[in-house]
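Apart from one protein chain that is not included, each protein chain of the complex appears where it belongs.
So, chain A:
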């Protein structure tokens, strides 16, 4: 039975493995080149947070961005592709070519057929996602020593840890369920792309609520000194301690900035701080990385199980 699964899906498996290998080669090449550059150009103590390391940091940043632009779309596109080419055809193509009547009338029961297909392909998809995560996690520190952004940047967050694996699994399950629903590959593919996109933006919104945000009161600035934190919101705190969205009656003149200048806003903020106002920031600190990873993993895994169950139920109710 596993041979049958492999034979039916070997095109997807080979192409996915090939693309991962290609990406791996690209990352490896870029990391090796960057390592050589660092060895040749780095001043003592660099890379690091020191002032003398600025030029090196900029050069590395440029290299990082060049490669990142190639696969920065991956958190969204990779799951969409997995759903469209692994999930949607799993049942959709079987139905539209009538081969379900061949596959499901052999001695192997439909239940077992489903179990093997879903677990083997689901397992492969999870393995692929973890491999991507591993490669990205090994590659990024070469450029980003000391400046991490795996938590604050939601795109990067979804490329490391267990996120790629659960996103791929979710897309695969969604595609399988769509294939069972439509009994056609193409509409199932369309639904997967739309579904993954909607889910991703929903999860972006939802992720603010994975934990109670931390609160910090700032004075003299409205910017939190942690580039990797995820900001949830902010508010002014009156000298009395009352939190308000917009300070009123503070006596500070407020003028609208022209163009992209922030001069007037700054002046107004400084005036407020001068009068004893403080600025409260609500945020998630980067230490919550794994908590957020596992929360997202839990939600998506549960959704995958439900979708897989729906697909199986639909198939078992009326296999023909």
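By definition in this document, contacts are C-beta pairs under 8 Å (C-beta built on N, C-alpha and C of every residue); 3 or more make two chains touch, one makes a residue touch a chain; residues count from 1.
Note that contacts and distances are computed from a predicted model.
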Quiz item: Of the candidate names "Aminotransferase", "ABC transporter ATP-binding protein", "C-type cytochrome" or "RNA polymerase, sigma subunit, ECF family", which one corresponds to the UniProt protein name of the undepicted chain?
Solution: "ABC transporter ATP-binding protein"
Self-check item: Among A:104, A:210, A:279 or A:292, residue touching the chain not depicted
Solution: A:104
Quiz item: On chain A, what residues meet the omitted chain?
Solution: 1, 3-4, 7-8, 97-108, 317-320
